[in-house]
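The structure appears below as structure tokens.
Apart from one protein chain that is not included, each protein chain of the complex appears where it belongs.
The letters A and B name the chains in turn, as written, and every chain counts its residues from 1.
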Amino acid sequence: METDTPLLKVEQVGIRFGGLKAVADVNMKLYSGELVGLIGPNGAGKTTLFNLLTGVYVPTDGRIFFKGENLRKQPPYKITKKGISRTFQNIRLFEELSVIDNVKVAYHSLAKHSILSSILRLPNHFSGEKEMEEKALEFLKLFNLDQYRDDKAKNLPYGQQRRLEIARALAANPELLLLDEPAAGMNPKETAQLMELIAFIREKFNLTVLLIEHDMSLVMGVCERIYVLDHGQLIAHGTPEEIRNHPKVIEAYLGEEVS
Amino acid sequence: MEIIQQLVNGISLGSIYALIALGYTMVYGIVKLINFAHGDVFMVGSFVGFYSITFLHLSFFPALILSMVACAVFGVLIERIAYKPLRNATRIAALITAIGVSLLIENGMIFFRGAQLEAYPNDILPTNKIDILGVTVESKSLLILGVSVALMIILQFVVHKTKIGKAMRAVSHDAEAAKLMGINVDNTISATFAIGSSLAGAAGVIFGTYYYKIEPLMGVIPGLKAFVAAVLGGIGIIPGAMVGGLLLGVIESLVSAAGGSLWRDGVAFIVLILILIFMPQGIFGKNKREKV
Partner (left out) sequence: MIKLKQTKGFWLSILFAFVLFTIVQVVISSAMINFYFVNMILTMGIYIILAVSLHLIIGITGQFSIGHAGFLAVGAYTSAVFTMKLGQPLLIGLIAGGLAAAMAGMLIGIPSLRLKGDYLAIATLGFGEIVRITFFNIDYIGGPSGMMVSQLTTWPWVFGCMLLTILVIRNFTNSTHGRACISVREDEIAADAMGINTTYYKVVAFLIGSFFAGVGGALWAHNFYIIQPSQFGFLKSFDILIFVVLGGLGSMSGAVIAAILLTLVSMLLTEYPETRMIIYSLILIFTMLYRPRGLLGTKEVTSLFTNRRNKKGGPKDGNRHTVA
């Protein structure tokens, strides 16, 4: 019996597509303030698990609890409002919107002005928009993105796009942040900066972070605990040290390298 | 017996829908494009058939084959000129282009020959009445049904037994992988358009023979309905298009028989919206998810 309720509790969760089990029997607990890694070879089901946690897919088995509340059949936007926010493996920015507007979209659920007051341009439209503008700008400064504020998101350099996606995810005001391979396509220097950034935001926003990473060495450095997924199932769980020497993990990763 | 009579009419109409629907479904399966111009290929096929019969004095079968060949070429031309450059564009851009091509063919046809009706001669096929268990069936209907079924069987053979059919199935499954396996994707797509368009051409000649009257905008409504048939059967699935076409033809005939002949054209669209909402994958379709 745990004394402390976990922030996120995943119980026996699984999903089948047709006859294929993409993810099965996953159990997980994340406590407030943790930085936890989720690793596994390609096609292990890591992103699918994220999609289950964020409501993009509805699990065929098991249950997911966030702050003790069952998330069953909640649509993604409601889950985001409850405090789970994410980034995507293949960056999904609003390309034609400016950098600052990308962040403002994430603030949308906090907007105080209604559609009618926007159409009629009532005073609270102006105050609401101004507040969003200020908050969004604050965020961009924090991420050193304010120099790009009016550029279209699609015109940002790749590394900055990744930063913007994280900024946007944070603007949605999450307690749990899910990062899907944030370092993909980055060089070692950019990766190091990114990891610093993650440590910084975690401190600043008092966040819990679940990080998917393909590259094992990277996760080993920053995460306190690591879950390992292979063929849709958790094959190991423990500290980086335990994971490093876990026979199943070695096998899974070796297996991948051979093929 | 009235019902059975209507059923026979429905099946004849449905087999025309099915032939057109096959082209929609094949093209959608391979390039994920709703080829709006497909109904107009059907119209062009009908006119080619008409001119072969009236000017070249061909009989039914040579006219059918000539029309199929002409439409195959026409379909490939459309694909090469209008659709190929857009293969990597958004689906909406491709759809708008398809609408543009459709309008161009219709109005080009009106521009060159006028909008007036043309009537197929009524002696192309023998019109004996055959009595089957108290139901009078025109021999023409049977022949048309036979031709449609034969074409569908040939299509099944082509898709499943020939090299080009295998290539088509491979490309529709995964174009990238097919390319890596040495399949010429461009040619396979063109072949798909050729086969689909030739079936539409055949449908055009059959339509003319059966309903006589043809005109430049004749392809619009049957084209849309054939698309409905393709969706009904599960888009991208060849047997689905056949079943969907026949089913739609029968539904329409039964609605007409029930006294709603003015509503006949609306039924297809009501079926469409119901199917899209409640069974978007169609009768034979598999549920697919968007990759995140």
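A few comments on the model shown:
Going forward, contacts are C-beta pairs under 8 Å (C-beta built on N, C-alpha and C of every residue); 3 or more make two chains touch, one makes a residue touch a chain.
Please read all numbers here as calculations on a predicted model, not as lab measurements.
One chain of the complex is left out; on chain A, the residues touching it are 54, 56, 75-77, 80-81, 85-86, 88, 92-97, 101, 104-109, 111, 113, 115, 118-121, 125, 128-129, 132, 168-169, 172. Across the interface with the omitted chain, chain B contributes residues 33-34, 82, 85-86, 89-97, 99-104, 106-108, 110-111, 115, 224, 227-228, 231, 262-263, 265-266, 268-270, 272-273, 276-277, 280, 290, 292.
The definition used in the following text is that only the chains that are shown with their structure count from here on.
Chain A and chain B have CA centres that are 47 Å apart.
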